[in-house]
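Structure below; questions to follow.
Removed: one protein chain of the complex. Kept in place: all other protein chains.
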Amino acid sequence: MAVPTYATPLERIWHYAYLVICGLIFFFLIAPIIVIIPLSFNAEPYFTFTDRMLSFDPEGYSMRWYRSLLTFGMQNPDATGWAFWSDAWQNANWVKAAKNSIIIGVFSTLLATVLGTLAALGLSRPEMPFRRAIMAILISPMIVPLIITATGMFFFYSNPCELLGLVGLPTNCGRLAGTYLGVILAHATLGIPFVIITVTATLVGFDQSLNRAAASLGANPRTTFFRVTMPLILPGVISGALFAFVTSFDEVVAVLFIAGPEQQTIPRQMWNGIREQISPAILAVATLLVIFSIALLTTVELLRRRSERIRGVTPR
Amino acid sequence: MTRRLIAGTALALIFGVAAQAQDGPINITTYGGAFGAAVNEAFVKPFTAETGVQATMVDNDNPPATLKAQVEAGNITSDVFDVEQSDVLRLCDEGLIEPIDPSILPAAADGTPAEDDYLPQALHECATAIMVWSTVIAYNTEAFPDAAPTTVADFFDTKTFPGKRGIIKRPKYALEFALLGDGVPADEVYDVLSTPEGVDRAFAKLDSIKDQVVWWEAGAQAPQLLADKEVSMTLAYNGRIFDAIVDEGKPFAFVWDGANLDMDYWVVPMGAPNRDVAMQFIAFASDPARQADLSKYIAYGPPRESASASVGTYKDGTTEMAPYLPTTPENAERAVVNDAGFWADHDTELTERFNSWLAGA
Partner (left out) sequence: MANALDPHAAIATTATGLTDGALRTADGRPLVRALARSQSLARRRAFLLVLPLLAFILITFVVPIGQMLQRSFYNDGFSAHMPQLSQWFADNPRGVEPDDAAWTALATDLQAAAEGRTIGIVGTRINYDVPGTRSLFTSTGRQVRRGLEPPYQAALLDINEDWGSPQLWSAMRNAATPLTGNFYLAAVDRSRADDGSIVQVEERQQVYVMLFMRTFWLSLVITAITFILGFPIAHLLATLPMRKSNLLMILVLLPFWTSLLVRTTSWMVLLQQQGVINDVLVWLGVIGGSQRLQMIYNQTGTIIAMTHILLPFMILPLYSVMRTINPSYVRAARSLGATSWTAFRRVYFPQTLPGLGAGALLVFILAVGYYITPALVGGSSGQLISNMIAMHMTDTLNWSMAAALAALLLGAVLLLYWVYDRMVGIDNLKLG
């Protein structure tokens, strides 16, 4: 963004001041993320820069928290070789949490993406009845405060069939609280609004005549969808899916309320790490997750560029 | 085919395989963490070694809720649970746990029957205490190089002992503690707190240092506040401070005056599949020598008087545990035993008033 040639000197000064202000705001955004990286190498179990760290004494730094990601919860952390790794894979708390996070994240994302994309296709058809009202309902999981959603889910998932009693059916069909299925359903619910919003936004720019062209050339609706519509809206779907995945991956309130001990996810384990058993291990996890996020963001950026190439929009 | 195999594996991964209750092997559910590990070493492994009955530890972050759910669903997968005092009252009143016959508990070495050997409140019609922990004053020794604080009154004296104070952000512990600081004898605390004037008195005492207080909610925050020098003195759970002193070499120390003792209990869910084995386990874990052994792994005290004397050293082999335990006689001199019955009655009312007081200017 260059200063226009007709700008007055005052406007020039303002322009540079504006850039400085923006720089400061970016610093505000990023500083808390930068500060955790050195702390994850703290030799002491507290979230503080020790004197030894500040004087760059190598004694003040250690890899112990990264090691504890593997060893915490293991049966026999002193083993070597194969026994160590298989023990870590099966028993280490953080490894278990990572597995849970991925299982729950993947399945809830799949569910949210499939249902959300179908619904977005329906919603973007001009014939859709009660469009606005239905849209409002589908987006509401994002709008209703999480504490309320989690509270409601806690009761419902403890006994999902309670309401069947109203129509005279048996009211006891087990619990969803404390099961993987329960957490997956809850996280899918929370991720759905993101899928709806991103996919409908993509469909706004979608030229419906392409579908009609395919149909007129003899393609049945299924072929049309998979060969024409899908490739074009795919970036929107993927970006929605990423939002849904990240929502699940970072969600702790619903997990606190409805997950059981078997479904401890990474954020749940971090919650423990902040409140119950203070440990910079959560900072080590955070550092790893920042790297993971950068990888994800790069993927999204590449996808965006690809989609622009396909649609023939040249970047400004 | 491969695809089906993968799908099958994925399903098995997600939903797990429901464990079927059988005769013989028992499951023991605790809050897990360091305490779970200690219970495993001190009770569970020796039990299996001695009786040959397979016993397995299950970690759970909310055992009473799980117990309630399992009993109500008629699908009990654990035979013994570790719960806190307030839960014992509720679960017993609601008929969710089995009564425990005190005559199954072994007598002390000198022949004192179990009923006389346990601390007050440690035996309940439905539960027996596992261990005693306490909420106690801890301070950073570097903050007070000249004279160390020794009493609850010193905690409230910010002139002689400057620096901020950390207090737990809930009325339980904070109010009892304020009364002790105001000179109420330990055995009268709950009587005074039952009167409106007593509650006013406790709040007035807290008011006197309100602008100097940093409130904490989770147990791990107290040692963090001390280590960061955010506070010079704080209420804390004794186990956390012990870890900081012994494992991390932090310059922290205790003031045992006015400690608030609390207990964890063994309970057996109503209709447990291996009820008899569960009772056998509880009797086994009630042995004074076993209880003293628990203190080898974690800084919690035994609930039986006769066990206190036989407490040895920490697992590092050098640290004498007795000075760090809330049950050691000299530490317990001016201790209050937490009254869960009082808090079951007054929790909501006092929590509302406490929050209202906190929020006020």
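Which chain is which? They are A and B, in the order written, and residues in each are numbered from 1.
Everything that follows uses one rule, which is that a residue touches a chain if its C-beta (ideal position, glycine included) is under 8 Å from a C-beta of that chain, and two chains touch if they have at least 3 such contacts.
Please read these numbers as outputs of a predicted model, since none were measured by experiment.
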item: Partner chains on view for the chain not depicted; value: A, B
item: Chain not shown: contacting residue from A:M74, A:A88, A:L138 or A:A259; value: A:L138
item: Listed residues A:S68, A:N100, A:T179 or A:T200, member touching the removed chain; value: A:T200
item: Touching residues on chain A - with respect to the absent chain; value: 1, 4, 6-7, 11, 18-19, 21-22, 25-26, 28-33, 35-36, 39, 47-49, 115-116, 118-119, 121-123, 125-129, 131-132, 134-149, 151-157, 162-163, 185-186, 188-189, 192, 194, 197-198, 200-201, 208, 211-212, 215-216, 239, 243, 246, 250, 252-253, 257, 266-267, 270-271, 274-275, 282-283, 285-286, 289-290, 293-294, 296-297, 301, 304, 315-316
item: Those residues of chain B which, in the complete complex, touch the missing chain; value: 89-90, 93-96, 169-170, 194, 213-215, 217, 228-230, 341, 344-353, 355-359
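Here is the rule we use: only the chains that are shown with their structure count from here on.
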item: Distance from the mean Cα position of chain B to that of chain A, given in whole angstrom; value: 36
item: Chain B partner contacts - residues on chain A that touch it in the complex; value: 44-48, 103, 107, 158, 172, 174-175, 177-181, 184, 260-262, 274-278
item: Interface residues, chain B side, partner chain A - complex; value: 13-16, 32-34, 58-61, 66, 69, 73, 217-221, 223-224, 227-228, 248
